[in-house]
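Some notes on the structure that comes next.
Just one protein chain is left out here, and the rest sit where they should.
As written, the chains take the letters A and B, and residue 1 is the first residue of each chain.
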Amino acid sequence: MQEVLFYIFALLAIAGALSVILQKKTMYAAISLVITFMAVSIIYFLLGAQFIGLLQLIIYAGAIMVLFLIVILLLDPFSEIFLRNQSLAWVGLAVLLGAGLFGILYTAFGQAPVEIVAPPVPPGELTGHTQSLADVLFKQYLLPFEVISILILVAILGAVILAKKRIS
Amino acid sequence: MAIPLHHLLILGGLLFCIGLVGVLLKRNLIVMFLCIELMLNAANLTFIAFARQLSQMDGQVIVFFVMVLAAAEAAVGLALVIALYRTRQTMDADDLNLMKL
Partner (left out) sequence: MKELLIWIPALPFIGFLLNGIFGRRIPKKLVHWIACLTTGVSFLLAGIVFFRFIGQPATEFSFQYFTWIQSGAFRAEFGLLLDPLSMVMALVVCGVGFLIHIYSIGYMWHEGGYYRFFAYMNLFMASMLMLVLADNFLLMFVGWEGVGLCSYLLIGFYFEKKSASDAGKKAFIVNRIGDFGFVLGILLIFLNFNALGFPEVFAQVAELPVEAGYGLLTAIGLLLFVGATGKSAQIPLYVWLPDAMEGPTPVSALIHAATMVTAGVYMVTRTYPIYTRAPEALFWVALVGSVTALFAATIGIFQRDIKRVLAYSTVSQLGYMFTALGVMAFSAGIFHLMTHAFFKALLFLGSGSVILALHHEQDMQNMGGLRKYLPVTCWTMWFGTLAIAGVPLFSGFFSKDDILWQAFAAPVPHHLIFYILGTVAALITAFYMFRLMILTFHGRTRYPADKLDHVHESPRTMTTVLSVLALLSLVGGYVGLPAWLGPNVFKHFLDPVFKYLPSEQQAAAAHHHSINQELMVTGIAIAVALLGIIVAWVLYQRRHVTPENESSLGWLHRLIYNKYYVDEIYDATVIHPIQRTSESFLWKVFDVGIIDGIVNGYATLSRALGIFTAQLQNGLLRSYLGWVVVGSLFFVIFILFFWSA
């Protein structure tokens, strides 16, 4: 059951990704990405990372994509993305690079020294729940947690300053 | 029935490569950003896959941090795009070539 669901949502994610790069209008590309994020979120749930899955929905699909959409709407929502003005050589090269990288990753993954199949999760175990995550986060990774909150603060400040209108 | 690790990794790799091709091919800055987010997601997926494989929570913690970073980065990046659009009225990456020698 899990596997079937995984394959369905995996295909959905891939379709969404392809759609992002193949769409002509910016808005549609953004919305495709949202779909991809949602699919990935489901996959997270399937993998037993429930908290992360929720976070994916909240932060990524919720906050980040909304931000993107606001900016798109602010600037130029339906502008054409000029795909056809590319030189064919460049397109070919880019596709080649991507395919090459994928091929290498494929080979690399074939050499992964871990078992193919992971042991199933014992039923009583709480894994991926908020509590277990918080356990690790606030004990082992406390310092990075604090640092990252400062990072967010700096980012907010930076964004505000950069986007401010210059008063001439 | 467990999901094979191999397939997860392939999915992650595929999403990553699609995002990569998109970054290289698209000229609209915002769409380039979207593709970068896609790449980040692919990485996240890989982390979660390994976290489950090794039965450790560290993978998920790292994904947590990556998400926060992505958010911060998206904010700053989009602010830059707005500033650029305001001065140059363009969102075409090829128009930003003042750094050429």
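Just so it is clear, a contact is a pair of C-beta atoms (placed from the backbone, for glycine too) under 8 Å apart; a residue touches a chain by one contact, two chains touch by 3 or more.
Quick caveat, the model's predicted, so the values are computed rather than measured.
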Hey, which of A:Ile58, A:Leu74, A:Ala108 or A:Ala134 is the one touching the hidden chain? A:Ala108
Touching the hidden chain in the complete assembly: which of A:Ala15, A:Ile35, A:Leu67 or A:Leu97 does that? A:Leu97
Filtering B:Leu8, B:Val23 or B:Leu40 for touch with the omitted chain leaves B:Val23
Hey, which chain A residues sit against the chain that's not shown? 93-94, 97, 100-101, 104, 107-108, 111
Please output the residues of chain B touching the missing chain, sorted low to high. 20, 23-24, 27, 93-94, 96-101
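Keep this in mind: only the chains that are shown with their structure count from here on.
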So in the complex, the part of chain A that touches chain B is made up of which residues? 1-3, 6, 10, 13-14, 17-18, 20-21, 26, 29-30, 33, 36-37, 40, 43-44, 46-49, 51-52, 55-56, 59-60, 63-64, 67-68, 71-72, 74-76, 79, 81-83, 85-86, 90-91, 94-95, 97-99, 101-102, 105-106, 109-110, 112, 114-120, 127-128, 132-133, 135-137, 140-141, 144, 148, 151-152, 154-156, 158-163, 165
The answer for chain B against chain A in the complex is residues 1-11, 13-22, 24-28, 30-31, 33-35, 37-38, 41, 44-45, 48-49, 51-55, 57-58, 60-61, 63-65, 67-76, 78-83, 85-86, 91-92
